[in-house]
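Quick one: structure below, then a few questions.
Removed: one protein chain of the complex. Kept in place: all other protein chains.
Let's look at chain A:
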């Protein structure tokens, strides 16, 4: 019974094993019959297709995101108390971690609000815009930290200006 309920979610899994009625075979090769009715792709009645299980996009991503956020706490505190020109490596690490943290945050906003399932053009466009922006921001942060005083020093100076 359990195996018969699973195929409904993973559409491609069990089409082969089920007897097809004559009408389904005649209709088209894309309609697939599973217990519960035919799955006609491309309509609003499509069952949701789950992404293939992958640790890289699943649990490892989650753990990485939390570890990154946790690492930002001591780095921010350290940036607060030290003078950044003496610790450029810390400044660079902080800049990199901030950009990664922002990227993950923006990406989850895109996935939540403009998922490509509902926005087949806008979703991927936003994703690639974000990736391009991240590359630009990384280069900009590197340039600023190298050729100028660095992010934390800038914030400190602007704050007390």
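We take it that a residue touches a chain if its C-beta (ideal position, glycine included) is under 8 Å from a C-beta of that chain, and two chains touch if they have at least 3 such contacts; residues count from 1.
Methods note: contacts and distances are computed from a predicted model.
The UniProt record for the undisplayed chain lists the protein name "SDHC, cytochrome b subunit of succinate dehydrogenase", from the options "SDHC, cytochrome b subunit of succinate dehydrogenase", "Calcineurin-like EF-hand protein 1", "Interleukin-6 receptor subunit beta" or "Superoxide dismutase". From the options A:54, A:82 or A:143, the residue with contact to the chain not on display is A:143. Interface with the hidden chain, as seen from chain A, comprises residues 43-44, 66, 69-70, 73, 76, 98-99, 101-102, 105-106, 109, 133, 136-137, 139-141, 143-144, 147-149, 153-154, 157-161.
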